[in-house]
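Would you mind keeping the following structure in view while I ask a few things?
For this view, one protein chain was removed and the others were kept in their places.
Right, chain A next:
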Amino acid sequence: MEQETLFPLLRGTAQGNREDFAELYKVASPQVFAVVLKLLKHKELAEEATQDAFIKVWHNAANYQRARGTVLTWIISIARYRALDMLRYQRVRKTEDTEPDSMASDEENNFELEAKLSHPKLESCLDELDAQQRQAIHLAYFNGLSHLEVVQHLSSPLGTIKSWIRRGLVSLQRCLSL
């Protein structure tokens, strides 16, 4: 999804143009919805997170800065933070019908991305990570798992998982900044 397409729409949104906002929603919402749906694994919650994120986009469009990444990355950030908050609420409440499904299934461990990343360097830097580091980061990013949950998921000691995540992130940062 091109920044060249989304940025003018966000600029129009910041100026109060509803048609631009509608187009921005039309173009960006499927990607945003995919991210929060994978994280929350609950359709209604994912709908709510998407809805809340775009309301925030409408109100805060003028605050977007290029330093925050592409328009799509920025919107995904907003939606993902909202989804993480919702995920924590659900876990605190231990609501049965929002428990993630089949947490331990093989499918959950499959993080083959369906599309090319718009950030090709990110893709190559992720490939350079150790398999465990990559899997721990993927689990945390896509499933919103805390350290402890990653431990349960990967059946490894907490210290090891923390170390995989931290080392993985350090390596990722080093690779991306080269």
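The rule is simple: a residue touches a chain if its C-beta (ideal position, glycine included) is under 8 Å from a C-beta of that chain, and two chains touch if they have at least 3 such contacts; residues count from 1.
Going forward, contacts and distances are computed from a predicted model.
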item	value
Identity of the absent chain, which is to be given by its UniProt protein name, from "sn-glycerol-3-phosphate import ATP-binding protein UgpC", "Anti-sigma-K factor RskA", "GerAB/ArcD/ProY family transporter" or "Transketolase"	"Anti-sigma-K factor RskA"
Residue numbers in chain A that touch the chain omitted from display	1, 18, 22, 25, 29-31, 33-35, 37-38, 44-48, 50-52, 54-56, 58-60, 65, 67-70, 72-74, 76-77, 80, 82, 84-86, 88-90, 92-93, 95, 97-98, 113-119, 122-123, 126, 137-138, 140-142, 144-147, 150, 165-166, 169-170, 172-173, 176
